[in-house]
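Got a structure here, written out as structure tokens. Questions coming.
Missing here is one protein chain; the remaining ones are kept as they sit in the complex.
Now for chain A:
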Amino acid sequence: MTPPSGSPATATEKMRASLKRRYAAERRFQAYGIVAILLALGMLVTLFATIISTGTSAFVQHTVRLDVTLFPQDIDPDGTRDPAVLRRANYQTTINDALYSLFPEATSRQDRRAVRDLVSSGANFVVRDMVLADPSLVGQRISVRVPLASEFDQVLKGNVDPAVDLGVIREASTSVPWSLPPDERLISETQADYLQQLVRQGEIEGSFNRWFFTNGDSRQPELAGIWGAAVGSFFTLVVTLALSFPIGVAAAVYLEEFAPKNRWTDIIEVNINNLAAVPSIVFGLLGLAVFLQFFGLPRSAPVVGGLVLTLMTLPTIIIASRAALKSVPPSIREAALGVGASKLQTITHHVLPLAMPGMLTGTIIGMAQALGETAPLLMIGMVAFVVDIPGSPLDSATVLPVQIFLWSDSPERGFTERTSAAIMCLLGFLIFMNAAAVLLRKRFERRW
């Protein structure tokens, strides 16, 4: 009688041959995986490298030191030192005077204009804020560092290609010819000379760009900051969290624990899963139609943004919460019911605490999604140009991703680096939130 697969010797032989094939297949499979991971890592590294290399220069801003004389007759002729008066006073003249004194040779109208344009048009706000903080400065001669206009800042950072139109300044030599006709140049030859002069005199200094973190949006790149958008994002997320977490958890608990399993709950479940896949802009249109048109809520307000993002986040939270509830072992429910706990007691005392880490993880991931969401907010007007820092969820505001979108669309060169810098900040927040989700899961993971 022969065994089913031939004699033991031939079976071993066959097996050896097939083993070789099997190992080869295994190695091939591993290789595919490694290649895929390397590809993904490569893309990630490229992404980060690009963003960081373009973005880091935004954290530095070149300033020029000016000796400003704050003449009382210019600023506060009546001597009241009233903040309202100080706020409205004209500081531009004092700054212009300080600038002209640096360049006594600039006498023509044209040259004086070139001198004025060296510094940011927001320089007067810098001086104003100093005076508001300390009214006793009026009448004194103070030394103040005001931001350079963005074009010159970019030149000094080397962000503009010297060979194209601004090489003169980088090379510090007039022998390099301009490659653009004069009327298309960002800065004139005269301004280039002035800038070189300032650099030689050591009046210009690159320092940490605090305005980027404290200002709202601006038309001037050197004055534009992310604080307004960050506060807008914060208010939006607070509204989203306050609405979507309780609603999502309540819905999940009802569907998972109380709802009868019938056709209706099946339909609801399918629809929740579908909602999770609905393009977010559709939620924006819904928000526009319902919250703005029907309920007449204010346009561009974080509260509406929060409502729209709540709609978008709810499916994520409900699905994650239901999964978390499902993962609580039935033995715990039985144990609680077995000692005579009511259904609600079983859920609130035992099931929810065990499911909470999973629910929170889902919520944080949903929040991170909401933080990065742009499209639905465009629909409800959060794409507006908002200079002021929002003070409440009802004020006009924009959010970080929309701010990035707006800046990436702006033609000024200074916005390029700011776009990348804002992306870095947004990614920082996202990484922080996702890390919190992971930590939370690790920290509260229970064993039973």
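We adopt the following convention: a residue touches a chain if its C-beta (ideal position, glycine included) is under 8 Å from a C-beta of that chain, and two chains touch if they have at least 3 such contacts; residues count from 1.
Following the convention adopted for this analysis, contacts and distances are computed from a predicted model.
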Field: Absent chain [UniProt protein name; select from "Phosphate transport system ATP-binding protein", "Heme exporter protein B", "Amylo-alpha-1,6-glucosidase" or "Carbohydrate ABC transporter membrane protein 2 (CUT1 family)"]
entry: "Phosphate transport system ATP-binding protein"
Task: Using the touch definition up top, pick the residue from A:297, A:341, A:356 or A:394 that touches the left-out chain.
output: A:341
- prompt: Where the complex has a chain not shown, which of A:268, A:282 or A:354 is the residue touching it?
  reply: A:354
- prompt: For chain A, which residues lie in contact with the unshown chain of the complex?
  reply: 260-261, 329, 331-342, 345, 349-350, 354, 446-448
